[in-house]
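Just one protein chain is left out here, and the rest sit where they should.
== chain A ==
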Amino acid sequence: MNNAATAHASGAPGRGEIPILSLVNITKKFPGVVALNKVSFDVRAGEVHALLGENGAGKSTLMKVLAGKHKPNGGQILLEGEEKVFETPKQAKKSGIVLIHQEQSLVPEMSVAENIFLGSLPKKWGNRVDWKTLHRDSTEILDRLKCSFSSKDMVSDLSIAKKQMVEIARALVFTPKVVVFDEPTASLTDHEKPVLYDIINTLREQGVGIVYISHRMDEIFHLSQRISVLRDGEYNGTVNTADTSEDEVTKLMIGRSLELDHASKPKDFGENMLELRNLTVNGVFEDVSFTIRKGEIVGMYGLVGAGRSEVAETIFGLRKPSGGEILLDGKVESIRSSHDAVVEGIALVPEDRKDQGLILGMNCRDNMTLAGLNTVSSKGFMKAAAEKRVYDKYQQAMKIKTPSWRQKVGNLSGGNQQKIVIGKWLHTHPKLLILDEPTRGIDVGSKAEIHALIKELARTGYAVLVISSEMPEVLGVSNRIVAMYDGRVTAEFDGDAVSEDVLVQAITGQVVASADAPVDRPVA
């Protein structure tokens, strides 16, 4: 790994600057998984240090260790050269380490000032709120952030970007030394972003150390002084932003040799099963066109929020398209509800197993047969024996581990729950199977089993769409890969031949959406 070595040399130490925060050899193990393996990382006062890595590389885990939410199994946290052990997030906060989350936790019906000091409102005689001090202190913080709104404004009246500023202002109450931004621009529009950049730069000039997590290359190159990369739970080098290029960073992110088993992928394809022609849902995604043939696995790769799940939901009848066509088996179909979709032979294994995939309070068997009740009933009455047969078949085929069919699915592990959801759809014998993040939050063993199952299903003639934000998954199972970024298909690739860096470029906005000769795309 020549690249990483040189990158490391030009990075971390050597400049004579003392880091305000150092993480040394942090190791974090979860049952069955090493999430972080001896990761070291440091931030200097007055710098924006970008942290990069694919989904599952360990960024979030590292930040949770830093913020006291996870206890590391090994390693040290040094704040201003002093070793710290954080038992709770509160301790971390008090020491001056603050995380700004994507999800906002403000009280909308309160003023900006009340939100900033929520939980620590200044009091005066008789336990009454000292409004004068409250607004004076709030205004002082807002001024530091160069905010344009007043401390007396209602939070519900503010734009998302301004709400985020309130969130940041709240962090400043504790005079932070290090502020971590986790994908802060995910919910911001393009013209709101500069406001956030200004705040980050203001904080930086005031000597705060900033950790900036994002997938978006343009932001990282615009804001940061240094970039560190995590890969598969390991530290993979730090580079000075000024001395590097997007290409180099991309290589650091993915530079592993994936052991891909292209040979096990299905090979015999039939006619087009699904064809999307310029499918559009206004404000969500635009002009999405691709095809899936019988027996083929198409991977849809993109970041969270790129519009992938929404495309799936539209095919499944849960969203109304505002333009374009969906063709099944060569015929234009109008799918108005999930019921229509099931009748047409479409199955969707949704992204969120617990909220969308399962009735947690129901038992395994009832969940398994829920999408195909007509096949296990006659004249409306359930046939208990037929139901049990269906359950046994898929329970054995997928090796679902559960004491009995009477077990409530809420009590099963993530992997087994996911297998129940997949079983539920196999039982309907669909023509098109869509799997949205089929292995999210699932242990390695079940993951491999589910991947093998997906390939097996395609070989038996299913057309399969796998939506994923994990590159090994997409590369490992797909015959073709459709890349999405910001609600558009940016490129389409041959799943056996595409290189990882090209793929990363396509989903991080480095490739402009265009119609230039994508592989295999039929002429509309």
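Note that a contact is a pair of C-beta atoms (placed from the backbone, for glycine too) under 8 Å apart; a residue touches a chain by one contact, two chains touch by 3 or more; residues count from 1.
Everything below uses one rule, namely that contacts and distances are computed from a predicted model.
A.B. asks: Just to verify: the chain that's not displayed, which of "4Fe-4S dicluster domain-containing protein", "Teichoic acid D-alanyltransferase", "Lipid-transfer protein" or "Ribose transport system permease protein" does UniProt list as its protein name?
C.D. replies: For the chain missing from the view, the UniProt record says "Ribose transport system permease protein".
A.B. asks: Considering the complete complex, identify which of A:Val24, A:Val173, A:Leu188 or A:Leu318 is in touch with the unshown chain.
C.D. replies: Per the contact definition at the top, the residue touching the missing chain is A:Leu318.
A.B. asks: Out of A:Leu99, A:Ala371, A:Ile442 or A:Ala458, which touches the unshown chain?
C.D. replies: If we include the chain that is not displayed, A:Ala371 is the one touching it.
A.B. asks: If the hidden chain were put back, which of A:Asn240, A:Gln356 or A:Gln407 would touch it?
C.D. replies: A:Gln356
A.B. asks: For the chain not shown, which residue from A:Lys294, A:Lys424, A:His451 or A:Arg480 touches it across the whole complex?
C.D. replies: Answer from the full complex: A:Lys424 touches the omitted chain.
A.B. asks: Extract the touching residues of chain A with respect to the undisplayed chain.
C.D. replies: 31-32, 316, 318, 337-339, 341-343, 348, 350, 355-362, 366, 370-371, 373-374, 377, 380-382, 410-411, 413, 424, 428, 443
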